Structures are given as structure tokens and as C-alpha cells.
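Removed from the display is one protein chain of the complex; every other protein chain stays in position.
Then we have chain A:
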Amino acid sequence: MTVQLVLGVQLPASATLEAFVGDVNAEARASIAQIIAGRAERLYLAGPEASGKTHLLQAACRAVGDAGKRSCYLPLGQVRQRLQPLIENLAEMDCVCIDDIDVIAGQREAEIALVGLSDALRARGSRLVAAGSRLPRELGLALPDLATRLAWGGAVCCRALDDDDKIALLVERGAQRGMTLPEPTARWILKHADSDVPTLMATLDTLDRASLAAQRRLTIPFVKQALDTV
């Protein structure tokens, strides 16, 4: 297994497809599964922050690496310098996952390098997954050459989960753990805990343990007490 990580970026252990939650982005998740399985060669994910793009890119990178292929996750937002030689030398990878495409929009030389990388990967039959805040044509890229290459394998729009999605997610994931989480309690959790999805899942784990230990139902007073003691 060789997961090649340019810049020494460490992939979190949770960067797996199994850990990706939220039905609203089921199509993006399924499309990444196709990439991992080698049934698709390229994909573009568009969406705002906290819509799960980074998780999916990292999951693809990790899974392809775990299958013994050379994969790379490249978060452009973290590498503004010396980008060009790095990009040009990823051509030998089996799978390249490029995050934050927005960062290089309008930087002609970096865009040219990405066009070259795209063609080199295609010639080798390697996989390319990229993500940005908008669809390629709307990113403000200097080169239409790059926009068309990014969208070549199809583009999927991801969206961030809203409060109703998150409440539904808490109730559903609670039920999977054998917990009955009433909707008012879920709404209270959302209001009083950090509302990003990984934190909500961690909160659910905490409540699972606390309710088992105390043999209590997940009422708002109990949840408040359980979270206060953490």
C-alpha cells in the first residue's frame, strides 16, 4: 500500500467512503465509489464549504492507495508556491485528487500545468478527481482548455447539509445504533453543539455511551447533563 501524500498532508483515519454521511450527496458518494472501483476515470465535484468534497477526495485517495496503487491528494489551498513543478510531476500517479481548484483560477501557468497533467493522466488511463466551489465553467479559469478537461468525466454538485438534513441524520444514525432520539432532542443538540457533521457524529457516540451507562432515554435534560459532564 502506498498512499503518496504530496506536502506531507496526512489523511485522517475517518477519510473513508463508509464514514461519509448525508443522503443529500448520495450521487457524489456513488460517483466516487465508481472512481475507486475503476469504473470511472475522472470526476469533478462542485459545492460550497462543508459539503463533503474534501472528505470524498480523501476517501478516493486513501481507497485507491489501499488497493496498492499510487494515489495523491493535492489540496491546492495549501500549496501556493512551487505548484507548477509539483503538478507536472504527478503524471505518474494512478489517481490524483485535486482539492480547491479555485485557488489557481486565473493563474495561467498553473492552469497550463494542470492541462498538461490532465492529458498525461488520461494517456496513462489514470484517474483524476478534482473539486472546487463551482462548476468548472464558472470558476473564472483563464483557460477554457482546463475547464473542459475538468468537466470531461462529468460534474456532480454537492450541497452542505441544512439543519433539517442534520436533524434527520442524527435521528437516522441514532436509530442505527439502537437509540431512539426524539426530534426535539436532535434539534436541541444541533442548537447547542457544534453543528459540523463530524462533531455531531462524535456527540452521538458520546450520548450512546452515556444513555447505555445510565439506562436513560434521550430526553433534553438527560442530553444536556450528559454533554455538560464531557
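Quick note on the criterion: a contact is a pair of C-beta atoms (placed from the backbone, for glycine too) under 8 Å apart; a residue touches a chain by one contact, two chains touch by 3 or more; residues count from 1.
As a working rule, contacts and distances are computed from a predicted model.
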| item | value |
| --- | --- |
| Chain not displayed: protein name in its UniProt record ("Xanthine dehydrogenase family protein subunit M", "Ferrous iron transport protein B", "Chromosomal replication initiator protein DnaA" or "ABC transporter permease") | "Chromosomal replication initiator protein DnaA" |
| Which residue of A:A19, A:L135 or A:M201 touches the chain not shown here | A:L135 |
| Hidden partner chain, touching residue among A:V21, A:A113, A:L200 or A:L218 | A:A113 |
| Hidden partner chain, touching residue among A:L90, A:V103, A:A130 or A:V223 | A:L90 |
| Candidate in contact with the missing chain, chosen from A:Q107, A:S133, A:T148 or A:T219 | A:T148 |
| Interface with the undisplayed chain - residues on chain A | 1-2, 4-8, 26-27, 30-31, 34, 40, 46, 70, 72, 79, 81-82, 85-86, 88-90, 92, 112-113, 115-116, 119, 122-123, 135, 137-138, 143-145, 148-149, 151-157 |
